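Quick one: this structure, given as structure tokens, is what I'll be asking you about.
Only a single protein chain was left out; the remaining protein chains are all shown in position.
Our next item is subunit A:
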Amino acid sequence: MSRRAAGLVAGPVAGLVAVALLALSGCGTVGDAPPGGAERGPSEPGDPGLTGTLTVLAAASLTDVFTGFEERLEGANPQLEVRLSFAGSSALATQVLQGAPADVLATADEAQMARVVEAGLASDPQVFAGNSLLLVVPPGNPGGIAVPSAEAEPPSLAEYLDDEAIVAVCAPEVPCGAAAATVLDAAGLSGAPDTYEDDVRAVLTKVQLGEVDAGLVYHSDVIAAGDGLDFYGFAESELAFNRYPVASLSGAANPDAARAFVDLVLSDEGQEALLRAGFILQTR
């Protein structure tokens, strides 16, 4: 990650992160509670007796964090086998509606979770994280995107982009694309995209290869992509803030393990992992 650019991710996003961090440390459980401490009895992932298989369907942007949760839960429950399946949220919701056997569903927006809840296949979804869009630019800025000076308030997206720039965004059919359409419309740039990618990782790939001048991706995806990319916050990102809900499914074959997984996601430990991965906390 580029530290120089990280300073520019200011404004509302950084503010939320800071508030969330304060709230977390206020609980007194981050850092000083041993993993597996007894403070949160019901949500303790080390409950003995979890066995069998737990199937978790999760949005692609959760890949890294949820893989960590899998290891955590399996480590605490040697008899438990956790299976993770990652895909676009709409595809996941469709899978559940088509009867895919699964215990937990975590999507990248509330609309896709609502489809599952309306069909009676899940109830009481809980928002566990948030995410917003950043503008990413390939190493060396081959398209000559106009980068504003540091320490300013995040400027409008229109300050960075014009119709000349080659821009990749997600397709409007997937959640990151709906978010991109919202911010581009607000900035008067609805004609800017040159390609509508099928998911957020495809946008990142094209930026990493230097084949586009800029792309709009989630904050957490930039963190996951690691070094080499420059990224910038912009004013319109507030308009397209995504909330991630998680729910255990009504048809869960392993409801105990499903509850333990959801509790882990919502626990201080889980929230801290999400924060490290670039998500914005939403639960408290």
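The rule is short, and it goes like this: contacts are C-beta pairs under 8 Å (C-beta built on N, C-alpha and C of every residue); 3 or more make two chains touch, one makes a residue touch a chain; residues count from 1.
The definition used in the following text is that contacts and distances are computed from a predicted model.
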Among "Asp23/Gls24 family envelope stress response protein", "Oxidoreductase", "Molybdenum transport system permease" or "Ring-1,2-phenylacetyl-CoA epoxidase subunit PaaB", the omitted chain is listed in UniProt as "Molybdenum transport system permease"
Touch with the omitted chain, as defined above, among A:A114, A:I166 or A:L239
A:I166
One chain is left out of this view; which of A:D64, A:E110, A:E159 or A:E211 touches it in the full complex?
A:E211
Contact residue for the chain not shown (choose from A:E70, A:E197 or A:D268)
A:E197
Looking at the whole complex, which of A:T55, A:S90 or A:Q282 touches the chain that is not displayed?
A:S90
For review purposes, identify every residue of subunit A that touches the missing chain, sorted by number.
88, 90-91, 94, 142, 166, 168, 171, 173-174, 193-198, 202, 205-206, 209-212
